[in-house]
Structures are given as C-alpha cells and as structure tokens.
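With one protein chain held back, the other chains of the complex are shown just where they sit.
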Amino acid sequence: MRVAVIQFPGSNCDTDCQAALASFPGVMAEIVWHKETSLTGYDAIVLPGGFSYGDYLRCGSIARFSPIMGAVRTAADSGVLVLGICNGFQILCEAGLLPGTLLRNNGLLFRCENLQLRVENTDAPFTSVLHEGQVLDIPIAHGEGNYFADPETMKQLEANAQILVRYCDASGNVTLEANPNGSLGNIAGICSHGRNVFGLMPHPERVCDPILGGTDGRGIFQSMIEWTASHDAKK
Amino acid sequence: MANPKITPELIAKHGLSPEEYEKVLSILGREPSFEELGVFSVMWSEHCSYKNSRPELRKFPTTGPSVLVKAGEENAGVIDIGDGWAVAFKIESHNHPSAVEPFQGAATGVGGIIRDIFTMGARPVFLMDSLRFGSIEGDSKQAKTNRRLFAGVVAGIAHYGNCIGLPTIAGEVYFDESYSGNPLVNAFCLGILRHEQIARGAAEGVGNPVFYVGAETGRDGLAGAAFASRELTEESKADRPAVQVGDPFREKLLLEACLELLATDCVAGIQDMGAAGLTCSTCETASRGGTGVEIDIQLVPQRAKGQTPYEVLLSESQERMLVIVKKGQEDTVKQIFEKWDLPYAEIGVVTDDGQMRVRNGDEVVVDVPARALADDGPLYSREAAPFTPPAPLDLASVPQADPLKALPSLLAHPSIASKRWVWRQYDHMVRTGTAVLPGSDAAVFIVREANKILAASTDCNAIYCKLDPLVGARIAVAECARNLACSGAVPIGVTDNLNFGNPHKPENFYQLRAAVEGISEGCRAFNVPVTGGNVSLYNESPAGAIDPTPTISMVGRIDDAAHLTTQAFKGQGDQIILIGETGSELGGSHYLLAIHGRKEGAPPVLHFEKEIAIHHALLGVIRKGLVCSAHDCSEGGLAVALAESCFGTEFGASIDLGETGQRADVDLFNESQGRIVISVSPSNRSLVESELKSSGVSFRFIGTVTAVPDLSITTGASVYTWPVRDLNDTFEKTIPSLMEG
Amino acid sequence: MKAVVTVMPKPAILDPAGVAAGRAMEHLGLKKVRSVRIGKSIEIEVDGADEKQLHEICHDLLSNPVVEDYTLRILS
Partner (left out) sequence: MKAVVTVMPKPAILDPAGVAAGRAMEHLGLKKVRSVRIGKSIEIEVDGADEKQLHEICHDLLSNPVVEDYTLRILS
C-alpha cells in the first residue's frame, strides 16, 4: 500500500506518521510537499498533526488553500482513504471535507496526555478491525480540539453513525469528566458521509510501538491496510 | 537622521565604563562612530563577552574522549554517542526578557536555544526547561504577579515548543521569594547529528558570499544583550517597547531549510543571530575564521521602514541566521529558501583583512578588528567575599511537627507538588521518542534515526546553594546523575546555567566562584565533561539578589531498552529497599522551609565516592533486570519519595524503618544525599541484596508494596498511615487550584 | 484601501475565553458582568482590491462561517 503523508509548512507529526506507517509490512509511506498538485497512485492520504502556517488566524484555515488540497479533495471524492490527525482533522473541517469545526479547548489550555477513546462504530475503513465498545489508549496534544457542529449536523452525524470515536473513561463510559476539551458528545473523531474521510484529534501514530507506552494506535492503521487490501482484491 | 554625538553620558548609557571606552579608543586609534559604539557595547556586555565570568568558566573540565566540539568553541558542544552519531546540547537563560514579558520572553528563549542547536548541523529532538518564580500562594499583589509570570512563561514555552514540534520532556519548577520580581527561565535543547555533519560558525574562505536568511529585521529587542546585563529596575520598564516576539512557525521553516542546506555541502560556515543579532554573528564568524567580513546594511531584508544602520545592526529580531556559502553555490541557497518561502539575501563577503566592516550603501559605518570585538573584550577578576560555611542546624531548635500532617503539607508545597499542570501544556510526545514521560526521575528519549536511547534531567536545589554554594553545586550535579541512574542511564555530558546576582557584589561573586568549583568537582567525580552553558548575572530585584542558582542539565545514555526504569511501583508484594544512608540533618530541607518557615543550617553532606558507588551498584542490578522501580530521595526526603512511587499506581506501601533512635520527622523528611528507593520482586530480593553487598554500598530492606492503597510508615513504636489517594489528590491539585482557583 | 474586519463568535456559540475574562473582571471589582465575547479585529491595507473581493476573503479565510460572523468596514 502506498500512503502519502502531506507536509504543510508547519506540519510536525509528518515523520512520526511516516515511521508509524512504515512499521507495517507492505506499507510505503512517502512525505509529499504541499506545493504538489497531484496525488495519483496513492491508496491513502494522511494529513498529519502540527501547526500548519503556525495555526495563526485559525487552525487549518490557511493550509486548506494549499495547492495540494485540490488533489486531496479529488482523491476523497473518488473514494481514496483520507485520514486527518489533529491539525489534519482541523484542516479537513476548514476545507469542508468533514462537517463542523474545532474550537479552543474549554479549559483554554493546551493539553497533552494519554486518555481513552471508545470505538463507536466499526463500519468504516478506519475502525474495521476494532470492535464496538473497545477502549483505546491514545494520547491527545492540542489546544483546539473542542468539536462543534450545529444541531442539524449533529443529528446527521448520529443518524449516519459518522462518530467513530468518543472520549471515555477507563471502563468505556462516555462521561463529562472524560471529556478533555468540551467536545460536543465527547466526539474525538468523525468520518465523512462516504466514510472514506476520517478526522480525529488523538494521535494514533504515537502509540504504535510498545516502548512508547502502547500499541493501541495500530488498529486504526491496520484497518486502513486491510480495507485497502480487500478493496484491491474486489477490483 | 543624524547620529547623536558621542558624549560621556551616551557612553554610560551604552553600559561601557570609562576604562572600557579608553580601550575602544586604543583599538580603533580614533573616536568610534555611533554604530561602532553600539557594536562595542553589546559585544562587551556580560551576556556576549562573559567578562566577569570567563576566568571562572575556564575551571570546568571540558575534555574527554567523547568530546567532538568543546565548550566555548562553537554555539554548542558536541558529544559522540557511538556508531558515527553525536549529540549537541545546551542550556540558555531568558530571565530578564521573561520578567518584562513572560510569554514572549520565554518563547523567544526556547527559539534561541533551538537555533543554537541546529546551527551546529544537528536536528533538534527534545527540550527541557528549568523555571523559578516567587511564591504563587496567597492573595498578595506579589503572589498575583508571580502567578501571572508563571502562567505566561509556561504558556510561552508551550507555544514555541509545541508549534515547532519539539517535545519538552523534563524540567523543574521551584517557587521561592528570592525570585519575586526576577524569575528564572532556562531552556535546554538537544539535537542529534552524524559526526560528519558538524557545522562550524566560522567565516571560512576569503571571497565567499555572506548570506542573510530567515525573518526580516525589525526594531525588536534593541540592544537586548546589554539589557540582560543590567539589573532589573523600575527604569527598565522604559525598555519595554523593545520586546521581541517569537514566530515558531518561521523558525520551523528556518530549521528545515537550514538542515536541508547543510546537507548539500555548500555551506562554509553558519551562525545564528541571537543576542546582538547581526553584529555578533558577523564578528564572531570572522573571528573564528581568522578572516574579516564585510556586509552592506542596505541589503538586509527589513520589516520596518526607515530603520537606521544602528538599529539594523543591533536588532534582536528572532529567527534569522548568517550563512557563509561556498562561492559558486549561491543558487542552492536560493532554491532551498524559496522552497520554504523564507527571505534570504546576499549581504556581503568574507575578506582577508580581519575587519568587521559594515557599509550603509557607499558609506562605511563600522570598521573594527573582528577579533578585538569577539575575543579581546575586557576581562575582570572580581572580588569574592570570604565565606564561612554555615553551622549545622541545631535540631533542638526545631519543634517536631506531626508527620501525619507534615507529609501532606510537603506534597502541597508548590515546589514539591506535581508539575503536571506545567507539562500537560507541553507536547511531550511529538517526534514519537519519549519512552519515559515527565513525572518520573529522568525523562528517556529514543532517537529513532540513530537507534540510541538518551536520558536527561535538570536539577538545582537553590536553598542548598544559598546556604553553601560549593556544596549546593556539588549536589546539583550529583542529583542529576542520580536521576539518570534511577532511569538506567550513564551520564555523558553536562551543560550548566549559572544564574546569579550582580557580580560586583563580593558575596555574589563568591557564590559564582564556589558554584563553578562545585560543578567542576562533580563533573570530575562522575567523569563527565561540561559541554557548554550560559551565564546570567544581575538577577536582582529591588529586594536583593536571587538565591544562587547554578542549574545543571545532564544527558545520559541507556544501552538497552530493557534497562529503562521508572519511579512507580510495579507489583503487589514487591520488596522495597532503601539504598544509601540516612543521616540526621534537617538543614536546608524543604521540611524546615515548608513546615517551619526557615531557610537555614548546613545543607546535607555529599560524599562523591559513596554516591558513585551507589549509582554503579544501582545500574548493576538494573542491567541484570532485577529492579522493578527506582526513585531517588530529593526535596521532602524519604516519605515524599515513597509517596511518589505509589502515585499513578493502584498500590500502597507498608514500611518499617525499625528503631532508628531519631526523631520521626528526621527519619521521614531529612534530605540525606545519595539515597534511592528501589522495589524488586520477592524472588529477586536476596540476589539484589547480595549484589548490593558486594558493591559495598549501604542499604536496608524497608518494606513491601501492598495491594491496600495506603502508605504506612512505622518508625520505632509510631505508625503513620495515609491513604495514597488523599496524598495524590493533594500532590496533583495544589498547582491547578492555585492557578485556576 | 484600508479596512477593518471584526470576527465574532456567533451568539449561540459558547465562548470560554469570554466567560473566563468576565469572571476575572468581577474579581477585579466590576459588580455585574452580563456578558463578554472575544473575537478578532483585523486591520488590512491592500492595493487594488474591491469590496467584493474583501468580502470573499472575510468569508473564506478570515472567519469560519460555522461558528463566526464577520463585519467588514472599509475605512478608505
């Protein structure tokens, strides 16, 4: 599988994502500079975390106009997997590839810590090898991860089961205390209506190696790999 | 605009003494221009010239088989870590800028130290921070100010480090009245590089073009270097518009562009523009290269209109570098900097006449021998006041506090309480290498590209240094090494930040001298070189000088991931052993300070030989895979260390110290040096004990890790028991509730 | 052309920074703070742009229509 990890000016989890992906056999992860305009030949695209354009103005607001974003949109429209992590999620929202937006954490401070996510739905290319209700230990690191969407959009997200992961406590309960940033419905990550675009605030690439304290991030990448393989087989 | 006339007042305003001005006259053989006066002023400030401290700094041990670049040679020292890989690291202060504007002051401090590291050709991989503030407790105006400074500094470090994508993996924060009005903000950065990638800050090759790359020059931090070398007074508020604003986004681009450029072999020399900006970088590169440099101010990319040559020369705008390019390779520079959307300009050339020459178009405004500026500045041997070591504390004068109450009070002292509120604001995981997160002894970082495991810690107990600077400095080094040993690491190098008051006052100068002495002794004892550091003097507020604070940062190496050890207990039934001897001293302890409000006595004794034997013995059993957890006793003594080892686990501990013949408060809270609490599985206990015995270190079995989540300590006939959860709540909630109220 | 753009959170959106500032004002002695809302003020100087272009910039770049409203004032 060939994966493009987009490097925006100010991306800083690009090589982390590349390394995490490369730890899966058969995955080729390449860094693609944001001034490129084509993404043909890639099975999946990752928009990594970081502070694209310094996150000045609003997170992701400038990156969404980068030359590469046209190609990301085309790829997303044609069903290619697009994963946005942290700043990548913010960019996808700003670009309208995912609904809603990410506001400043309600506690106003940047938060970097390990916490738990509950898998809400496994009918998506990003969660297919996980099981519903599974609790994942995955860290966050953001100052603006407070997911917000208008009531109509929230209804649709629920109705279409687009909410893939929510913040929860260690036993999998979605509680107020488990919510690190004020996200509506404890939302940590959502997918698009077509289910091939996924954005989440937590960093799965940081928990892909036991020495870094866990491997719960691997399930998300593994799902993408298996989905791609079965998709290729069908083709 | 016409330049002002050089008058005695103007000279004094530039911080030059009449004798120093005489020296300027004799170097030039004429009166300096206004620009030249500015240039001498910043280059001969303490910050750039170390005129008051250099003779002392020469006492540091700086050599060793692993030293690739020595302290003082370049922007940062470089140490071999094997297989062709090396590390460059250094600590730097931004105390005064942070006092004036905490957020930007701290942020630009981080930016500056990162530039020092990538200037060496190294890719920065992690940061640490060492912070000191006045008390943040209570409703006084001063406490409010201290809270504002603390919040601003932490947010500034977070802003810069998080945005540029470097994890801040360790640090320290202390609160003490002596820092009210003069906080300390020391930032550390470590980078990794191949031996052959070491870049030099020398202007090599006569005729080579000199490039300016990075952010445009504005009127930022005018003459900040001179500012850092003065005491903070009401008047320094007038310097306020001169605050520098950091742009971590620009620096991220600059970092990537410079590393890409350095990989091309077209660079003859590279130097960051830190304090004293363009001035410092041009004359230092020329001086190191034994050449001259000529630049034209008009070619410098500028942010503001109508800046004078003086302003451009002395501006401290951030995120800029000077690059000496091999002739004929100019296009490579252009390509790379255009790719990264960064300004660049060819502003001059390397010459053979040893002069730093600055033109403003056709007019020469500065023409000074580079060497005189960079290396032949004034040097002073200041007077040190005689010092009598303090008498040991008279224990009888200290009423015994109830340990049941004293332990929670100690855990609630902001200097001891959890710093999670701080490091949760720092991305401490980016670059996916942090194997031991902040909150344990030393942090551990895996450098993926080099397949090496590094550990790092930063420490200084300034109470000890205040009471006895020599002993305090020794202890700072030993504590760093001890923290490394607890993580399973062997020290490979030290960088230090000497934070002191005005060196013209003999008692302050004694502190500086004694601290250098103590650090040197420590580094010799542990056989680690000092690879560089920073001196920050004039840390005074109207209330007086800060407690002497020689911050030590130590880097260590771990050979095998299996040796990684943390401070938290791991399993019920594990056997707890205390390595090292407990004395009877309470002098300089946090117990004495927090419970009795006294900062006095003699600090604890440190025996280097015993300390080293303990580290070796500990590493021996760690490497044999026999140790489940290891944690040293520092502020708050044994009781605090035991509580911390319970935190974050579901366990408690049942401890019996037996009949010690001492007061319970001494048993629990004394800060005898060289003590480490380890836990081992029951089946390994006898093996560990015989290993420790054969190493000749003292140790005692003191108890067991329990499933009952209580910490229970028996001494003599008294039993003290605390629910771990209560202790942990106190420990965790203190700082958040002070800060968020 | 000089313009000032004000970008404010929509009324329905919770503004935690505003709430925190309001609380701090009461600490500083204001009796009753009914509401504080924090948005952005952006001063722009451009050559050769028209009002329509500026509105586009406000809508696409300077504000996020999901949660923010903007007002554009042309000064000269």
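In this document, chain identifiers A, B and C correspond to the written order of the chains, with residue numbering beginning at 1 in each.
Keep in mind that, in the parts below, a residue touches a chain if its C-beta (ideal position, glycine included) is under 8 Å from a C-beta of that chain, and two chains touch if they have at least 3 such contacts.
Worth saying up front: this structure is predicted, and the values here are computed from it rather than measured.
Here one chain is not drawn; of B:K13, B:R194 or B:R303, the residue touching it is B:R303. When you scan C:L14, C:V46 or C:L75 for touch with the missing chain, the hit is C:V46.
Residues 100-101, 103-104, 215, 218-220, 240-241, 243-245, 247, 249-250, 303-304, 317-318, 341 are the ones on subunit B that touch the missing chain. If you put the missing chain back, the residues of subunit C touching it would be 6-8, 18, 21, 24-25, 28-49, 53, 56-57, 60-62.
By the touch criterion stated above, the residues of subunit A touching the omitted chain are 53-54, 56-57, 61-62, 65.
The definition used in the following text is that only the chains that are shown with their structure count from here on.
Each chain gets one centre point, the mean of its Cα atoms, and the points for subunit A and subunit B are 36 Å apart.
Per-chain CA centroids place subunit A at a distance of 29 Å from subunit C.
Centre-to-centre spacing of subunit B and subunit C amounts to 40 Å, using the average Cα coordinate of each chain.
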